[in-house]
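Selected chains only, in their assembly positions.
A, B and C are the chain letters, set down in written order, and residue numbers restart from 1 in every chain.
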């Protein structure tokens, strides 16, 4: 046995406080960017932009998108895409239009049916994904398209107005601190989802399933049941978003809700870079929605052309994530 | 119908829209400057990504500038939340008039318009309803468009140009509010002119024009090779009809006639891909819309319909629309003089 | 029926498609015994365990009796856990991207308040639990950031917790099932694990353990069942059986341990490394001769394990490497360049770093030699399949079906494929990281033979491993690391298991003293 040079210096203990600061920076980078936007537009348009009415309108009118985003976060956490969310939303709103406004049904059974439609769509998604083992992207794309067809059919491609004023009141007319109630519903849902994902075993099971199906199964998690539930919840919440949509507009049209699909995914992914970076999370999604809409609203108020909105939206999405990646030394974020 | 027979009737309808438009005042003259002094109007178009909206807004803004009141266009991209934001802006910035323009159905903003009204704003719609349609109860004044007449004209044109033997494919879009009476007008006029002629209706929602019109037209042509005329009710649809004709080898044999006078389609008329396009000068329409808004503010009765001409553009007069075409050329400028006089600007 | 049995598995049959993985296995486990499950790679051990875990549905006629009660099949996973059967699966069953405390708690049997989890409190509990076992693992660290040993301990302690929380566990009973828990563990940790197991058994629980290490088997088990090709061959009383007899039962015929004739004559240096450093430690030099097998080892965390990656340009390092008159700056080396220079790396993480499970054996095995299969018209696909078939034959890969996805092979066979992939390139320097982890005894000898043949043909080999038996069997020379540097060198006749173990501990204490 030959002994070699044995002198070596002890390793330095790693310093932790800097890391923590950095992590907090990462968590709140997007919030900072949002505040910055508010400051900029506030300086440019002190009365109109900084008015409470402007903020209350922003908060109220985005509640639908927030709720939709919260819905799709659930299957995203458990590792599935739900591209049928916007179709579910539109179907739910249209059922309210058809049953309540056109056929004159009372509100309670109408809402029950609208929400049930979301559960059914979620269950159909779950059935095809889980029984046939098909990728969720293709199933939800197909089911969403099918639902779009159903919507056109039941609505005869028409906008239906005259949704019960009491729904409208409870969504957008009645206010708290001047903000339509819809905002608070969205906030409550976000808090609920946040709580479930962060502080319950059920929520973490969802995450487990999303990060490793086989491992979860080995550990006794009923993976298929968890995934099925997450599709169904996503459908239910999307249908709830549809209820708010109908309440917000007092009407239902067969198409405009579909435009919310990509914004919802953008908000979900952008939200996953903040608050709990690397995980889809409720308040991250909320902040993303309001960050993006603040920019768009400010630009519109400044009278910017429509195309500037796209430039801002696309640019902000990429730049915001790029900055938060710089903060975390460009480590890839793995969602699965 | 006259006794002279369908061909003569049809020709008469066509002829009525071939002459250079003249200005007919929509109501009594009034002192616009006086009653609009200090007033503010905010207009929300359906989407500023649609050329039609952009040009209509330009016309309205130009008219407002002449009269001298504040006119704001709420730029947006076909998003409900943006429309709502616009209503809110109108309320918080104390506008006097909220205008819902060009294809945006005010019913979608029911609760918000009610709020605006409660805040003292007057609500108008511009360029949405057909003359046969009832306006939404949430709006005060509305300037209806004579889509019914445009429909009759398209039917008559197809009848005349096919020598009384039209087999027509109508392309509609039921999600756009005036489409239903518009399509019905074409259908009933065709029935009247030629009860035994075949006709077919292809209904494609706006958001699916790009993906469904072309295959829809192709299939229709292949299923029935005697189709000889296609009437897309809004001319922007033509972009997807032309390739369908090319690909089925029907270009030339099957003609297209449409409505709106969108510049690129006028260019297609000049290039021979579209036979006829009914133009409605959007500059003129802008003035007419502002006229009605001012009537609302000055306590005058509403104009019964948007005072715009429906002018036929075909190979004979297409060059007057400009090269490349635009929204305003070819109609003369009788309206400028007419409106100024009507508003007592001079 | 065996008296005192807590578990009977009777006539267990399991098939995957056309492959019959278990052909009617019957065995019983007694209260308070350590029961070993042995067999070659692919003999069905993990499959049997997964049937018991409720992961697979066995065929009709299979029967499981737990504590005297006939269980409906497939077993309900939660139910079986509740009744006191806890598992450490072969690949540990941890989610790498989540934290330790999440992995410990989310699937735990008993969390006091599943509707409100205070993660800080849970983390404190988990930390305290680790402390009981003398471990200091940050509960908020992600699994990915832990060393393999630490991961193994997390999985084992989690199973132990489940056992305690189960119905049976309250009375100190229960069954702890460990599927190859030791390949990750260096000798002294295996010792600690066994102490733990003995204390569990002493309270009346039973343990089922799968391992390929015969010495471990003899050390810890009371009885062993031997599987071969999905059939139960025999159940042996460990204390009454000879080492060789157990080995022979596993393989089905007599098998000789590979033994090497060590070269003592010094040959030309194939590779010379200067000023190498992979982190905080001072730089060092070393070289490897043509045809030499250099073992590098040490305690976990001593820095030897990153050596193969550093030399391949796959981990951060600085220094130079000279080979074939070319001097390369290690800081700028990339795996692509390393490969072009005639280096090859076989990482330890088989399906995470070495091969793609979802692609076929052919696809995997031909990756580094695609150039040779290029014809005028493009890649010669049938030729590639033929080549993969030949290599499978040569290295005794079972089953011999090159179209199978790599993941469908047992661990040992996967390793043969991945080694064959690199050996066919006749590398100048072959870098190995734990090349026979989880590989059965017979297959190990085949791999050693293959390595020896490569060495004879001139390939220099660097093997990083904590498996001292393996190092003894194949290394010509061994460098023992401590605190990031080699501190002891063992050569020729100096090399044996004991000496290596001693050197590891000796070097660690020496460097610790030197540091003070």
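Criterion: a contact is a pair of C-beta atoms (placed from the backbone, for glycine too) under 8 Å apart; a residue touches a chain by one contact, two chains touch by 3 or more.
Worth saying up front: this structure is predicted, and the values here are computed from it rather than measured.
> Which formula, in the displayed labels, states the number of copies of each chain in the whole complex?
Copy numbers over the entire complex come out as A x2, B x1, C x1.
Here is the rule we use: only the chains that are shown with their structure count from here on.
> Tell me which chain's centre, taken as the mean of its C-alpha atoms, is farthest from chain C.
Farthest chain from chain C, going by C-alpha centroids: B.
> Which chain's mean C-alpha position is nearest the mean C-alpha position of the whole protein set?
Given all protein C-alpha atoms shown, the central chain works out to be A.
> Using mean CA coordinates as chain centres, what's the chain A-chain C distance in Å?
Roughly 42 Å, centre to centre.
> Starting from the mean Cα coordinates of chain A and chain B, work out the distance between those two points in Å.
38
> Find the geometric centre of each of chain B and chain C from their Cα atoms only, then give the gap between the two centres in Å, rounded to an integer.
Centres of chain B and chain C (C-alpha means) sit 75 Å apart.
> Which residues of chain C touch chain A in the complex?
Those in contact with chain A are residues 50, 53-55, 77-78, 81, 87, 89, 93-98, 102, 105-107, 111, 114-119, 280-282, 284, 482-491, 494, 499, 503, 507, 510-511, 514-515.
> Using the touch rule from the top, collect the residues of chain A that touch chain C in their complex.
Contacts found on chain A: 1-12, 199-202, 204-205, 207-208, 211-212, 215-222, 278, 334, 336.
> So in the complex, which bits of chain A are touching chain B?
Residues in contact with chain B: 48, 51, 53-54, 57-58, 60-62, 64-65, 152, 156-159, 161-163, 168, 172-173, 245, 248-251, 253-256, 258-259, 293, 296-297, 300-301, 303-306, 309-310.
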